[in-house]
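Sending over a structure as structure tokens; questions will come in a sec.
Missing here: one protein chain of the complex. Every other protein chain is in place.
Coming up: chain A.
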Amino acid sequence: MNKILLIIKREYLSRVKKKSFLIMTFLTPLIIAGFYGLIIYFSIKGINDKTDKVAVINENKTLTEKLASNKNVTYEYVDKSFENLKKNLNKSDYDYILYLPDFNIDKPEGIELIGTKQAGLTLDGRISDSIEDLIRDYKLKKSGISQTDLDNLKSKVSILTKKIGNTGKEENSSAGASTIIAFVAGVLMFMFIMLYGVQVMRGVIEEKTSRIIEIMISSVKPFQLMMGKIIGIAMVGLTQFLLWIILTFSISALAVSIFVSKEDAKKIVASSSQVTGTNPGTQQFQAAARSDSPFGNVQKSLENLDLGKIIAVFVFYFLGGYLFYSALYAAIGSAVDSETETQQFMMPVMMPLLLGYALSLSVVTNDPYGNVAFWLSMIPFTAPIAMVVRLPYGVPGWELALSMAILIIGFIGTVWFAARIYRVGILMYGKKASFKEMVKWFWYKG
């Protein structure tokens, strides 16, 4: 046991002291904080600051109602000839010319948008939306609907999703917030398992190619060496995760206090308090509907998600999933002489992880309580990712417990399996290993 501790210590310290570890640890939260800052920034300012000025030449006899300007596009109706305006566009202060010919109202064709620069998809979409609205309004009015009715039809809807928690209490939630958390957790889990699993494999290959392995195993049992390495690297992963959380929160807090002005901060608080309200129920719903800041909504829902529980479960599944996969990576590392030979063995190990990743971020986020989600979070190959993705949506306690139990049995199984291959593989030099060979090693005695 003492020997395993020594090995864990070396594996841990030799990695934590590396420059690349320090750089990764400090740079990643900066990047995350940067993204977070951008989201805040845009939720305040709006993504497009610039207003495009569009000259409208309307030759259409039916469409007499004018396009309404909004904060992104200003429409100005001009009474000039299209050709003339085109020639002088560079000198004028218009960004674009919108030409509406005398088209059939049921078949709008021949509309042109000409600018000094190519109009982007967003602008294109905005303008065609405006024209479509205009045509629809025209048609609706023609069929006898009054202007007041028409105005009443227009409403802006933001849905405040809620769920009844385990305690029977209504909880504020937002599909958006859950999805964001689910994505982040899923991607992080995938990254962590991959990154640290491969580190185990590299470590084993390094010991094999540098031939220290022979010296080591005359002092310790191969199983001790393998477990020491796996546990040591797991602790590196946990250290990094912990530092990321601490650093991300502190850098974000710092950045907010420096870069976000007081007025903006008030705006954020106002928008989120608007959503919060004091009375649950309809009042809140109306408040939410009035609020046009999705940021406040997400922010509030984030507070309602049990982040502590999510982090604890994440750590469990990281450890479980990592142990499950890293043992397999250790077995691969022991069977080869260099990293270039690992390809053929990596595939079968990577596939279930990739599959779990892809399905979790598509099927599971769409239907977090469905059959696919359930089974993915039970099978130990995919459970680590699938379960942390499901978690923000809420998972029944017994499912969580069952999935954890299966994962524990799973990693004990892979560790045992991998150890039998590892103890033979590390002593095989220069032989090209195959799956057949590895099965043979598995059955070796002693």
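One rule holds in what follows: a contact is a pair of C-beta atoms (placed from the backbone, for glycine too) under 8 Å apart; a residue touches a chain by one contact, two chains touch by 3 or more; residues count from 1.
To be clear about the criterion, contacts and distances are computed from a predicted model.
Per its UniProt entry, the chain excluded from the display bears the name "ABC transporter ATP-binding protein", taken from "Cytochrome d ubiquinol oxidase subunit II", "Glutamyl-tRNA(Gln) amidotransferase subunit A", "Cobalamin biosynthesis protein CobW" or "ABC transporter ATP-binding protein". Of the listed positions A:Ile39, A:Leu153, A:Ile215 or A:Ala312, the one in contact with the omitted chain in the full complex is A:Ile215.
Although one chain is not shown, part of chain A still touches it, namely residues 3, 6-7, 10, 14, 206-207, 209-221, 427, 429, 440, 445-446.
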